[in-house]
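With one protein chain removed, the remaining protein chains of the complex are shown where they sit.
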Amino acid sequence: MRNIIFKELKELSRDGRFKSAVVISCILLLLALITGVNQYKKSNQQLTESVSKERTIWETQGAKNPHSAAHYGTYAFKPKFALSLLDYGVTKYTGNSIFLEAHNRNEASFSEATDQTSLARFGTLSINFVLIYLFPLIIILIGYNSYTKELENKTLTMLKSQGVSSVKLILGKWFAAIIPIFILTIFTFLVIGVVLSNVHDLAFFSWSSLMTLLASYLVYYLIISTITVLVSLFSKSSGTSLVCTLLIWILFSFITPKVATNFANEAHPYPSKSEFNAAVAEDKKNGLDGHNPWNEAAQKLELETLEEYGVEKISELPFNYSGYRMQKGEEHEAQIYKKHYDILNEIAIKQNKVYESLSFLSPFISLRFLSMDVSNTSDKLHWKFTNAAEKYRLQKQEFLNYDIKDNSKYGERGYNMTEEKFKQLPKFNFTPPTNSEIIKENTQNILFLCLWLFLPFVGLLIFSKNK
Amino acid sequence: MITTNNITKKYGDFTAINDLSFNVNEGEILCLLGANGAGKSTIINILLNFTLPSLGTAEINNLDVIKNPIKTKEFLTYIPENLMLYPTLSAVENLDYFTKLSNKTFDQQQLQNFLSEAGLEKAAHNNRVNTFSKGMRQKVGIALAIAKESKVLLLDEPTSGLDPKSSNEFISLLKKMKNDGVAILMATHDLFRAKEVSTHIGIMRSGILENYSSTSELTLKQLETIYLDIMNFKNVS
Partner (left out) sequence: MFLNNLLHEIKLLLRSQWLLVLFISTTLLFAFAAFNGNKNVEKRLNDISKVTEGLQIQDSAILSTLTKIEKGEAVDGPSWRLPSDPMTIGYRHPRLAIMDPNEFSFIATGQSDMYTHFKSPTVYGNNFALDYSEMINPVQLLFGNFDLAFVIIYILPLLIISFTFNILSKEKELGTLRLLSAQPLSMINWLLQKTGIRFLIFTLTSIVSLLFVIAIFSPNSLADGFSMLGLVALLSAYNLFWFVLSCVINIMVNNSAKNALTLIGLWLLIVLVLPASINQIGNSLYPVPSRLKMINEIRLIKKENEESQNKIMDEYLRNHPELAQQSDKDNFGFWHNYFASEKVMEEKTKPILVEYEGQLKKQQDLISLFKYLSPAILVQQSLNNFAGTSEKHYNDYKKQVFEFSDKWRSYLAPMLFKNQKFTIKNYNEMPVFNYENRIKNNIWLSTIILLFTSAFVFFLFNSKRLKNKSAQEFID
């Protein structure tokens, strides 16, 4: 079999089309890497600048009433993740800063895509773009005629007469189709790893995530080469084989994902922003699910508090009740927001389920989701970020409201918090999930990829025996 | 009718044809004999303007083929070694298409008559060509020549791969056309058929016309001797 592999590779190394395809891919990879690193550095610099500027603005706002400060608010910025250099995922389509203010939970605003022209909808040249769209094509280029060329050159009967088993022959072809891509991919990842470890100010880089990505892409390439060889085995001519594998490639990477979008949108539509806001406003007015609105809950809270401290009037409480009440009110409203954002998240998860369930038509979808998740550029990560920002907002509100509660008197007018105190607000901190957590979340995608590899491969073994 | 004047064709350093001149008149059949690579097909390609000669000129019906590539083709019909037609079309439809390409239009009956004249059985006229044998396809080619009223017929190895019966039929067709005044140039390996059908015989080796004689002047035995001598690199005077 080694002999077969070597012969195939030798033929390949003399194939001009293969060489030019590899060279073009490498140029594109290099281009993607250089522009990617540049953009990464630039936006990372902007981000760190903005974070520190915003913090300075917060810390130097001077002595001020804490509630005014709460209205003035602050921003939570989404950090840049090292592997976003490799796979941009949905980062272009999600905002990367959230305004944190009193009474309102805001969405991340100003996504990159809304500032770009529709040219952006063609996709962006990134390393992932080359890996996920172009490398499979190289495999197809290598493998589409792996069997049919022996038929057409009438060398198959020669080979058979030498006593070569067809399984060995086919496996040899299969190996020959993947070896060049494996070498190329591993080399690419090594370069990325080295580049990433040398980029300054790199956040959250881990070799294990990079290796997970490498492994998932390699599995995808195995799937593509298995299918390519399988199609070649069934085709009567190289032309048919090429057309069929290209059709499969287009079905995998373009048609199924787009069809999935339409299915997902149809089955689980998102509310419009105004609809969403109206629903929130409705709950704010009438209470969560139409009962226990805040004005009722506030009365109850007052009675409970008075009872707990055994006093009759609010002014007799050992702290400023208005600060306490404001915080409870904030928490009350936060629950309403939580409910509605949870509903939204539910829809997003259901939509993603529609995508993932269409993985049985296209392993591309599984790989796409897995790659985004591992690179921390998925919508899942964005949800984690927005939830963390909301948690921080409540923490900030508590910090400010409890300052009123503890340091001012009931009914006091013109109370200001000292400038020094603003500095004590903890900074916003967001840590992405670990690689193993991500893998756990993606078991279904990994399972689909394995099935896509396993079934065609078994098919390949069975059918090559019969040939 | 077919004239070549001092034609030389070189592919780089390789000389495919060297200073070749001959003439085929109306009612004559010139058979070019020779091994593979002797230059027989090349001369036909030059007459068809498929390749350009390095030196020399060629004429069909007194028209230079290089200067009048399209006009000269009105007078000739070419039957390649393996004449291929559109497999999904019938014999009549194929003939219809090719005659129209030659700016001639015939009705169904006329087309059928041409095919019958070329010896294709009536039952096959409306069958798709993908079921046809080589001999049957060649008959469609002859029908095309008849329909075009070609003055020149260029044949490249027409009898190779034909069974003896078809071969005989084909040869008698050629004789008939010769008698109608068509000038025929035929490249072949087949000594016996050449002797049988031709008026003149040329023997080529390495692009050179080594021998040119009138067929009636030679017996088959003589022809065979000359042919083998030339093939064995012996000089024949």
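Annotations for the structure displayed:
Going by the order they are written in, the chains are A and B; count residues from 1 in each one.
Simple rule for what comes next: contacts are C-beta pairs under 8 Å (C-beta built on N, C-alpha and C of every residue); 3 or more make two chains touch, one makes a residue touch a chain.
For clarity, every value in this text was computed on a predicted model and none was experimentally measured.
Check A:F182, A:F204, A:F234 or A:F276 against the missing chain and you find that the one touching it is A:F276.
Looking at A:A120, A:I179 or A:V199, the residue that reaches the missing chain in the full complex is A:A120.
When the whole complex is considered, the residue among B:P87, B:G161 or B:G181 that touches the unshown chain is B:P87.
Among B:K73, B:K139, B:K178 or B:K195, only B:K73 touches the chain that is left out of the view.
Across the entire complex, the residue among A:N3, A:N262 or A:Q335 in touch with the chain not shown is A:N262. The missing chain lies against subunit B, touching residues 45, 48-52, 66, 69-74, 76-78, 80, 82-89, 93, 97-98, 100-103, 141, 154.
The chain not displayed touches subunit A at residues 17, 21, 28, 31-32, 35-36, 38-39, 42-43, 46-47, 49-50, 53-54, 57, 61-62, 68, 72, 75, 77, 89-90, 93-97, 107, 109-126, 129, 133-134, 137, 141, 145, 238-239, 242-243, 246, 250, 254-255, 257-262, 264-266, 269-276, 278, 344, 347-348, 351-352, 355, 379, 382.
Following the convention adopted for this analysis, only the chains that are shown with their structure count from here on.
Subunit A and subunit B, compared by their mean Cα positions, are separated by 71 Å.
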